[in-house]
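Quick notes on the structure that follows.
What follows is chain A.
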Amino acid sequence: MEKKKKVIEVEINKEFCKACSYCVDSCPKECLVMGEELNSTGYNFPVFVNQDDCTGCGACGFLCPDIAIEVYEVL
Partner candidate 1 sequence: MRCTNEEVISASPLRVFCILLLEEDVLQREVSKGRKMEDNNKDLRRLISGRPKCFMIAGSPLCAGCQHGTISRIIGEVIDDLGIVGKTIAVGGVGCHSMLVMSASKFDLTTALHGRAPALGTGIKRGTDGKAIVFTLQGDGDLAAIGMGDLINATVRGEKLTTIFFNNAGYGTTGGQMAPTTLIGQTTTTTPSGRSPDTGGFPIHVAELMAGLAGVAYSARCAVNTIAQYKRTKKAVRTAFQKQIDNIGYGFVEILSACPPLLKMRPTDARKWFEKHMFAEYPLGEFKNVDETKIQYQVET
Partner candidate 2 sequence: MREDKGRTYNVAIAGYGGQGVLTIGLLIARAGLKEFNHVSWFPTYETWQRGGRVFCGVVLSDNQVVSPIISEPEVLLVLDQPALDLYEDSLIPGGILIFNSSMVGRDLKRDDVQAVPIAATELARKMGAVQVSNLILLGVYLRMKNVLSMDLIENTLEDTLRKEKKDKLIPLNKEALKCGYEQI
Partner candidate 3 sequence: MVEKALISGNEAIGYGAIYADCTHYFGYPITPQNELIEFMAREFPELGRTFVQAESEFASINMVCGAALTGVRAMTSTASTAFSLMQEGISGIASMELPCVIVDVQRGGPGAGSTQHSQMDYLLATRCAHGGYKNIVLAPFSAQEGFELTQLAFYLADKYRIHVILLSDGLLGQMYESVELKKLEFPPLPGKDWAMKGCAAHNYERTFIHNAPGIIGSYYDFMKRSKEKYERIKEEEVRYETYEIEDADIVLVSYGSTARAAMEAMYRARKEGIKAGLFRPITLWPFPREAINKMTEDKKNFLVVEDCMGQMIEDVELAVEGNAVINLVGSMDRNLPTGSGMILSKKVLEKIKSFG
């Protein structure tokens, strides 16, 4: 029987981001990359690019010092 794949949503609050890129570093599946766009305080913020590989480990959300990332599992 095939295990049902979890659907994960990663919400990035771009205004809170300060571009430390800890989330990009900590993602084991390289699902996040730093984007080119700037927020209102002049920082570029990460973008969630690889939705299929995401396992929902939550590492990016745990290690974000600015509480800008929230990881949800869609039920």
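The set was built so that all candidates are chains of the complex that A comes from, given by their letters.
We adopt the following convention: contacts are C-beta pairs under 8 Å (C-beta built on N, C-alpha and C of every residue); 3 or more make two chains touch, one makes a residue touch a chain; residues count from 1.
Computed from a prediction, not measured in an experiment: that's the story for all the values here.
Out of 1, 2 or 3, which chain touches chain A when the complex is considered as a whole?
Of the listed options 1, 2 or 3, chain A touches just 1.
Provide the residue numbers of chain A that touch candidate 1 in the complex, in ascending order.
Contact set of chain A toward candidate 1: 8-9, 11, 13, 15-16, 18-22, 25-26, 34, 38, 40-44, 56-67, 69-75.
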